[in-house]
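Let me begin by presenting the structure, written as structure tokens, before commenting on it.
Removed: one protein chain of the complex. Kept in place: all other protein chains.
Note that the chains take the letters A and B in the order they are written out, and that residue 1 is the start of every chain.
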Amino acid sequence: MSKQRSKSSRYKRYWGLQGWKVCLPLTAIIILLSAGVAVAQNQASETPSDYQSLKIALDTIWVVFTACLVFFMNAGFGMLEAGLCRHKNAANILTKNLIVFALSTVAYWAIGFALMFGDGNFLLGINGFFLAGPDNSPMTGSDYEGVFRSLNWTGIPLNAKFFFQLVFAGTAATIVSGAVAERIKFSAFCLFSLFLVGIIYPITGHWIWGGGWLQQLGFQDFAGSTVVHSVGGWSALMGAYFLEPRKGKYIGGETYSLPGHNLSLATLGCLILWLGWFGFNPGSTMKLEPEAISHIIVTTNTAACAGGITAALATWLDPRNSHSKPDPTMIINGVLSGLVAITASCRFVSIGSAIFIGLIAGILVVFSVEFWDRIKIDDPVGAISVHLVGGVWGTLALGLFSEGSGSSEGPVKGLFLFGGMESLKQLSIQLLGIFVVGVSVLIMSSLAWLLVKFILSSSLRVSEEAEDDGLDLHEHSMSAYGGFLFKQDVKQEVLTERKRNN
Amino acid sequence: MSKQRSKSSRYKRYWGLQGWKVCLPLTAIIILLSAGVAVAQNQASETPSDYQSLKIALDTIWVVFTACLVFFMNAGFGMLEAGLCRHKNAANILTKNLIVFALSTVAYWAIGFALMFGDGNFLLGINGFFLAGPDNSPMTGSDYEGVFRSLNWTGIPLNAKFFFQLVFAGTAATIVSGAVAERIKFSAFCLFSLFLVGIIYPITGHWIWGGGWLQQLGFQDFAGSTVVHSVGGWSALMGAYFLEPRKGKYIGGETYSLPGHNLSLATLGCLILWLGWFGFNPGSTMKLEPEAISHIIVTTNTAACAGGITAALATWLDPRNSHSKPDPTMIINGVLSGLVAITASCRFVSIGSAIFIGLIAGILVVFSVEFWDRIKIDDPVGAISVHLVGGVWGTLALGLFSEGSGSSEGPVKGLFLFGGMESLKQLSIQLLGIFVVGVSVLIMSSLAWLLVKFILSSSLRVSEEAEDDGLDLHEHSMSAYGGFLFKQDVKQEVLTERKRNN
Partner (left out) sequence: MSKQRSKSSRYKRYWGLQGWKVCLPLTAIIILLSAGVAVAQNQASETPSDYQSLKIALDTIWVVFTACLVFFMNAGFGMLEAGLCRHKNAANILTKNLIVFALSTVAYWAIGFALMFGDGNFLLGINGFFLAGPDNSPMTGSDYEGVFRSLNWTGIPLNAKFFFQLVFAGTAATIVSGAVAERIKFSAFCLFSLFLVGIIYPITGHWIWGGGWLQQLGFQDFAGSTVVHSVGGWSALMGAYFLEPRKGKYIGGETYSLPGHNLSLATLGCLILWLGWFGFNPGSTMKLEPEAISHIIVTTNTAACAGGITAALATWLDPRNSHSKPDPTMIINGVLSGLVAITASCRFVSIGSAIFIGLIAGILVVFSVEFWDRIKIDDPVGAISVHLVGGVWGTLALGLFSEGSGSSEGPVKGLFLFGGMESLKQLSIQLLGIFVVGVSVLIMSSLAWLLVKFILSSSLRVSEEAEDDGLDLHEHSMSAYGGFLFKQDVKQEVLTERKRNN
């Protein structure tokens, strides 16, 4: 810990000297700091049996395969968020979503993974920075000797564990990207991502997956409805709050739609994310358990379908609007919301329950989008509705629908499956976890946003002119779609008069 | 069966009361119906040996991996079909291709999988609705006890079998989407998809893969040239027939090209589909057989290449047109046609034969597109040419080129490999299967299209105004490309006079 503290104070001095536009050099420092750390990984001392060596190989390919699917979610988020924003900001969003995984990798390797899974106390890990320290993975259980004991239940090499957890951590940062889009400075986003992935995400993650106090209490979140999605969502919420709405979004009492520029990209993004979730959820077994992964892939898919269908219906059959139509972007968000919601409980619920969880998620997302607009939290892509609201619902739903796990590690039977007092206790712990993680991330991310502002000694937000012209021009001196002609490019009088859709 | 019949009559009453725009609630009913079904899956009673448990794990990861590739074909079809249609209908097509897998999931889980693979008779399965009923997978062969005996040859959990078959079923529905694009009502397509995936596809599928009469007769279709692609193709043909051509496609005796809006998307879609086929065909082993999957991936790829190359040549060296050029959309369809054609026989033919099969498929698709235009069947993306014509050719080709399988289950040596009388018998069965499946799907899909029309009590087709303005505006109140300027948006006189390409 002391090493950690001295490092962050050194950062502050550096930032104080250099002012803004310096968020990326942070990584350079991290690299330099790491130079002194000897990377020493003990190999398993005994030769494993044939069965063991095949088992390790199987578990490793499973984790690598699913990690690749989760990594691909970077493309999914990139396409989704770019597609749902205006063309004049597309290059900016795409670049944010590309660089953020690079920054996440450095931050999580240097600090995050250690804070989250390194041996430590009930609040955070204090070993294993830069992946250093003893570790005899793929040894498991009591055979494991090393500083990442919270991951000693999976028999794969340390690097595979790290890579799988890294792609998860990257997800949290891309969630924020969408909610703060079309107005945040590129430098501010980069800097915040380092804090989120290096510090905030790992701390709450340690509580739930790293052996911390919520895990000890029995809080259950199988693949990260809370650990990943709510945490990303709460951070996104504070970002959207600090940044204030985009120009033209709320005028007087009215909410104006600022429609995205490319539904092809957004739909592609949604399908890539859907695919990615077949890594995210089944992969969270972190070993190849045939029954479990087959079950999880079906519950995951089913909840996505239910979410998409109910979001379609909710927008189609809107009683307040007789001309309502099935809304493509809401169907996309319904699918994603169903996926987020099933993430906590995918291993422990039946297909029927998965339908119900997705169904509620699909309705929630529609009303949630309206809710945030009502309180003037401007979230261009609906990230807060999908990941925060969906994540909270999913974490609760585990307490309602769990079939039980038949093990002391997993959840008890849920309330709706007549789990009785035990289930009420589980539900209370779920609620407690949701609440405490929410408050903690609100506080930590607020501090981080303010710190970013301080470091840049300027606003988090681009100038009004930049917002008008588009961030692509001001932040990157380019256009995402060179050669194309846009509505704003021609004089009004040359446009034909036929009915126009936006 | 009686349960089945009473359900469908209940549906009809419901639809009669509510009129149109209610196709999606069907799914809600299915969910409610499922509530009473106890999901009881017996686990394997004996502990498997180390070898067995590793084998099960290997087979499961293989099926899950390939199922993920096939799932990703949803993105492939979405991008391909959207790209080949006009921009004003892009949002509609994308949304259709997104929601259709959600609807397919519900229909196939509730009804389809049971009709197709559930124990029953030579015509259809009558057990296993909602995946219910005993099943001790991953036990195989005579150790298997359960209601899905037609899948007892693969040693993986039931949920993995279901998911793999589900992504196949979803494919059939997305094939239809392309052929009926740019004029079908969103509600009509949704409703038809439920019928196709819930009833039509499973019935003919049962005949060939579920233990039905064609399978007993010796009909061979390894990965679904007929089961998936032709069935989708016949349904698409009837859809295109009932819907009639798009406005402006055939005027007088002339056929006009209505070019797509985005070749980038279409090419991406083609490459995603090509990738997906490495799941589709090798995955159809449903177990990890190294020799077989290695062979299949090579024959599959080779046929795709041959199809693409000959389609390029056929459009490039067209003797009727001295200025002919290699046509990008036709190359795409040539690749896909090669893939469809090799699907039936990929396991049983040599690489040389795969080239020949793909080569013919690539030529067929070019002439087939012309043929459908001549009889005024308007298929915006060429789906009928690719999936129906390619599927029929592929099913026949198995009888011509098969190397034999060395097992009583597989095909005999093909006619061109001097299979003699045995091969003529095989070929006759292939022809019989093609014919009977064709006629059956023509009848069933016609009934389904008419039923959809009846349920909606209106035309399957959008209004003329909607077709002119684009389905995006009328069916979804949006534009897929907000902010972009299109040719129709500006007055004619401001356009420059230089040579224009559409």
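Observations on the model:
As a working rule, contacts are C-beta pairs under 8 Å (C-beta built on N, C-alpha and C of every residue); 3 or more make two chains touch, one makes a residue touch a chain.
All of these numbers come straight from a predicted model, not from anything done at the bench.
Here one chain is not drawn; of B:96, B:261, B:387 or B:476, the residue touching it is B:261.
Among the residues B:217, B:271 or B:447, only B:271 touches the chain that is left out of the figure. Only one of B:250, B:371 or B:486 touches the chain withheld from this view, namely B:486.
The chain that is not drawn here is touched, among residues A:141, A:319 or A:482, by A:482. Hidden from this view is one chain, which touches chain A at 21, 24-25, 27-28, 31, 34-35, 39, 43, 50, 54, 56-58, 60-61, 64-65, 67-68, 71-72, 74-75, 78-79, 82-83, 90-91, 94-95, 97-99, 101-103, 105-106, 109, 130-131, 138, 156-160, 162-163, 166, 186, 262, 265, 268, 469-470, 472-473, 475-485, 488-491, 494. Of the residues in chain B, those that touch the hidden partner chain are 51, 54-55, 58, 61-62, 65, 69, 86-88, 259-264, 267-268, 270-272, 274-275, 278, 282, 288-291, 293-295, 297-298, 301-302, 304-306, 308-309, 312-313, 316-317, 323, 325-329, 331-332, 335, 350-352, 355-356, 359, 481, 484-490, 494-496, 498-502.
FYI, only the chains that are shown with their structure count from here on.
Measuring from the averaged C-alpha position of chain A to that of chain B gives a distance of 34 Å.
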